[in-house]
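Complex shown without one protein chain; remaining protein chains in place.
Chain naming follows the written order as A and B, and within any one chain the residues start at number 1.
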């Protein structure tokens, strides 16, 4: 079989993945007051991974991401549910979120919210689900 | 605020997720799933206790007060259904231990089962129309996976139909939610009930109500049941039993909730249509049950008759009718699970579901035979078994509002149902014994415990109907007076 000549794709991917991942993290962090958040950030992250899978073969990427995406999804949803349960400990309703302002070094006055933890769970769940779906459809048995 | 309300949803979800992480430990899965269903059963029992003494329990998720946030509401009706779900689910699960096979267990059978329970419990507890859609989807996606698990040809073929029908029903559900939101400007059920009550049920709201009725009928198998016999005969016994016991009941619950809480202002239109649909459902279901000579087909058509009968009680919209419906709903969940389990055991023993090829099982399996007989009597509503009290109240309700035709059809179809299950009993248990014990394809070892427990439960529900009446009465009172539900959720908020 002739090896496909995809040097341009590889060169672009190497740069683009870094940009996409940075943008994904930006989207994730922007989500508190502006458009963005765990869902869209996770999808952008999954897009970067998909690009890697397209450019390189599945096995070599798998070697660098050695975890099962189904487990990643489960862990993500668990994190989200447990942040919800956190409210119960303080006699507040399920899914109650708290936030406060802290003086951090370098950042100055910063707003820290428990909602971010929930969003981490959402992001992991979205990355996991998107990757499971794409891998299941793409692999031919 | 009562955080216990969310627990029947959260507990199976968390345990199911933990199981996904530890995929290979099957024994661990079994122990955890039993523990989970016992836990949800205890929690729902405690919820019933709280509702009885302190009124309807609510939880506003994240502290966002209704109608702005998502409300979870536990009243007596949902509490009773939750408890029955846990018990029936637990027994079907125990049945699955001995019958489902290791291949399915490795492919996430127990997590999927728990996610199904999550969706069912969520549908019973939610107080928000859109959240009801989400819980429906959780339940349906798990059921898609459960129905295809194993990947036999028949399963794949039937599941394509099942998925397509349910996808379309979901789209129509969303469209109905969109129309409802545009007309009323809210999707919180209590707030909807208040607003519809204030402005009156105009023609457009009744039209939206019919759209919801259409959607839920597809899920419940009320009149639009053409997909049901095929889908419910494809999966393995334990899955078919839990589908027959729970999935259609969620649709029925939704119809009850909507047409007693929100759209109850024009019973002469909406409830009469429900009555007509119920009558046709009962007739067609009974004809199907008589016509076929195949155990699985007969049993699935019996599910359809049960759906029609329960909704006949709602169609009357009287105290008696609803009391009968709730009694019969609980009875039907138990009885459909056990008859599917027994049917599955017979099919597994003989290796075929054709009645003509089965004969004389009473020699080798007397207990199974007599238990089937008890269940058959209970389905037909012979006192003192659990079907009796529900049938009496529903029939009384239909006569009280003058729907004599509906009551008559209910009674006639009861006889037809009795005939159809007796046909199974006489064909498979009586006659010449053609199958000696060593020729059987499988044994009844390990699967008798859930069957015996469920049969005892149907006898207990019949004999203990008096003790249950207190709870059913509270459920009916709150269904007939939506104001208590509205006050509990909105806490005095009004626009």
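Throughout what follows, a residue touches a chain if its C-beta (ideal position, glycine included) is under 8 Å from a C-beta of that chain, and two chains touch if they have at least 3 such contacts.
Heads up, the rule we're going with is that contacts and distances are computed from a predicted model.
*Asks:* Just go with whichever of "Stage 0 sporulation protein A homolog", "Na(+)/H(+) antiporter subunit C", "PadR family transcriptional regulator" or "Biotin-dependent carboxyltransferase family protein" UniProt uses as the name of the absent chain.
*Replies:* Result for the unshown chain: "Na(+)/H(+) antiporter subunit C".
*Asks:* So one chain is hidden, and I want to know which residue out of B:43, B:116, B:146 or B:177 touches that hidden chain in the complete assembly.
*Replies:* B:177
*Asks:* Which residues does subunit B use to touch the chain missing from this display?
*Replies:* 130, 133-134, 137, 140-141, 144-145, 148, 151, 153-154, 156-157, 159-160, 163-164, 167-168, 170-171, 174-175, 177-179, 181-182, 187, 294
*Asks:* Against the chain that's been left off, what residues of subunit A make contact? List them.
*Replies:* For subunit A, the residues touching the absent chain are 33-35, 39, 129, 133, 136-137, 141.
Here is the rule we go by: only the chains that are shown with their structure count from here on.
*Asks:* Could you tell me the distance, in whole angstrom, between the mean C-alpha positions of subunit A and subunit B?
*Replies:* 38
*Asks:* Contact residues on subunit B for subunit A in the complex?
*Replies:* Subunit B residues touching subunit A: 1, 3, 6, 10, 13-14, 17-18, 20-21, 23, 59-63.
*Asks:* Name, in rising order, each residue of subunit A that touches subunit B in their complex.
*Replies:* My answer: residues 70-71, 73-75, 77-78, 81, 84-85, 87-88, 92-97.
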